[in-house]
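A protein chain is absent from this complex, but the other protein chains hold their places.
As written, the chain order gives the labels A, B and C, with residue 1 at the start of each chain.
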């Protein structure tokens, strides 16, 4: 019920506003005995951190995470595990907000920025913390990334999660040119070297124009065994759809062939099967690794559409909370394409959904 | 947690297999004092019923619903309300399965049909009721439609829910030709009369070829006030994404501009605002009526992609549960395009999500 | 959230009113492959059935249960398991109401019977199905007993659940005289033969006087391994307290020494431990088998207090829903001591809590 929590057996509750003293999360339901320390979480936070290139917001946040509970290590544990481990109790993670640049928010206070949640928060709550977007700021996703690092420990090393940007504005990568290593070599998580160059020019233009661009992201999970997930309303793809759509600025989610499946014939779409050396093999993966809500054993493939950053320098028609017509321009430090920094967030959500599915699978079937 | 339930305050739990004696649902959390009788629910079930045209399965199911609990009407109530009303207690709805055609299922028992949940149910549970697809059959959606009829009573007459098919196979409607009345005049819920003729020919060919086609569906809600939904993980669009992706054969969901938003610039995508005669008006609806997870007051617009029916007459490569390679052909009565009958189901899910959001909104904000 | 559901991974949703056409439940989350048929459930329903002695209500209900979904058996399964088994999908159980004696309810309609939920249902919902108490009738507990039979299959034969009445009115059994076999030989589930005779006289007097009596029930679970349950808010004893207090007319719950623990010293209360032949043994069980919310491996011991049946023949001062003062007498067929028929219900709730704890334990700790 609580709308700041996600998951069932592996359950994450986040808290914090953009310009409050800190933000964080509580991860409840993590099994005991898993290696976990702050450095392991920091690795993932660093992937999402602002200020790492000119294509992301210049807000300077070290995003240093502290573990306040739920891990333990005495001599015996340190020796056996090489570090602290989870205890099965709730893991509280906290990140201080450092760069809450002091400024005058009186314009945002009364004016609704189109595309932002200003109007809707006021409609729902009657008031809002407007500093930096308050709770609706994408800073909340730092807590997700931290939780995702814990989820990865639940999944273990045999499940590999990866993400890439596959489209920015109208510029789509060439799937044939896909190279996972390439995603680490450019500031866009772009798996297609040639397209990375195109995006660089396109986003430089976008940024200089004070405009913004949308993107499409793809995340994959390799190594998920067949049988995770559940039928009907607990479908693995339904959980993934909810998880991805909860990311700031997401407007669409698809699994496997996704919307393109609508144009295929039944024959083209069928993921045919064969046994090869006692292993069940599929001849295609239009289902994206999920059938009937349950994992097939193939790679899980999810794409999500991210709308262009709502904060732009161009004047747009808008209103004040008191009913006046005004024109607004969003000043300040913003990502020209929020889709880029959404990659580690989408990976984290994928990790959380799968960790939950793994734990639930035991309870659903095991005696 | 329970994967056969959906919603929070307005909560639906469905049960039943394709070839069991009956199927049904329990609707918990419906407020008291709402008019409800079986005939009101039947109207919606009749929209989804099989056998109504040659473009849907020829299974003959009257799909007559009985209300077993949760409504009451003595003389006083009948006079005041014109019929029975809800009491606030759980509403149990049941539909008998009538046309479970007697046949030999030994081929399905052992062979996995590509695209179906055969392999995954076996992977998860180790056994399955394979008769007619068992629990994974789209017959389960009859219970959703029944629940959706109750949800509509919660929403009241001022909120109008509608659905249409906007694409079948590669054939997309012309949005300029959209006419809601037209959806009642053809067997496809097609809002574009010219396209309905195209689909008729296309689906006749598809059916005769023993093949199947995918589709894209759009559902809309008009009259939802600003403020429903919630931030972060309880986002109205995240709930909708989960609801839609839980429908059989769904592979993608988008809100408003959806995937197309990725190609827009920030200026193009911004839903600008103006006050007109004290009413907040938006100059576009790329957000599809949801910002920051909360309704804006504009129409809620959701589209979902439905893959082609997995049951086709063409032989496909597959395997048995015992590890043999086989070729399978699915005989029997099937929808050439399951997307058509998915329209009332998607409407029902939209109704359920909104009814839940309406009730939660009171608890989230009201004192 | 839904108040007609109980449990988390093993989740029961009940529905139905006293005088509606039927009542039932949906059991979601039962693992696959467990033997289950209607006869196995019927055994437990027969223990709770009305009309079995002069000390319980004379309403004549056969309480025959039907399984509408969630079990399956083809030749292969029948041969391997000796009968139908669960499939992992929701199990829908239904019991027809047969003896809804036709009568005039106009007095109950407007008058609030003290101790009943008449006033509170009206306060909450503004209306109620008053026939036989509607949803607040103890007939709802038939569905719990049916669900409890499924829960026992989850627990398996090594966990033994038993219940007894230990006090009726002021007459308490002698704990030294406890004999489980005796509970099957008298109509009170009394483990003390001498006390059964006392109760017989006492309840005959109570019944003839048109009065009613309260009772204290004890239920035990033997064979629960150490480690089930969870800390803090998911404590096994907190779940049990909620489960027992949800039974009609329950006013108190205690675990192990319970309220008597308040009078003990720390030394007296401590359940000291010793290893004997590699088995951890406790020298007492004041904790009732739960410490820190987690099972210790000892017997789980729970007691609950049941208030006297609210329906009595004596006139009591009351009011109408329209604000008049009136005197009411409850006619009709009633249990002189509802505590007796509450024994199989309390056992069923114990079974459901433990089945849920068993399944959750896997998800909480296992990888």
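Criterion: a contact is a pair of C-beta atoms (placed from the backbone, for glycine too) under 8 Å apart; a residue touches a chain by one contact, two chains touch by 3 or more.
Computed from a predicted model, the values in this text were never measured in an experiment.
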Residue among C:254, C:299 or C:347 that touches the chain left out of view: C:254
Residue of C:28, C:218 or C:239 touching the missing chain in the full complex: C:239
Of A:36, A:56, A:85 or A:146, the residue in touch with the unshown chain: A:85
Missing-chain contacts mapped onto subunit C: 1-6, 8-9, 14, 112, 114-117, 119-121, 123-126, 135-136, 140, 167-170, 206, 211-216, 225-235, 237-246, 250-275, 278, 280, 283, 286-288, 290-297, 305-312, 314, 316-319, 323-325, 339, 360-361, 364-365
For subunit B, residues in touch with the removed chain: 1, 9, 29, 31-32, 34, 88-89, 154, 156, 231, 358-360, 362-367
Interface residues of subunit A (partner: the chain not displayed): 1-5, 8-9, 11, 13-17, 20-24, 26, 28-29, 32-33, 66, 68-70, 72, 74, 77, 85, 87-92, 105, 109, 124-129, 134-135
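Here is the rule we use: only the chains that are shown with their structure count from here on.
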Where subunit A and subunit B overlap in contact partners, by chain label: C
Between subunit B and subunit A, distance of the C-alpha-averaged centres to the nearest whole Å: 27
Averaged-CA centre spacing for the pair subunit C and subunit A, given as whole angstrom: 45
Gap in Å, rounded to a whole number, between the CA centres of subunit C and subunit B: 38
Multi-chain contact residues (two or more partners), subunit C: 1, 9, 29, 32, 88-89
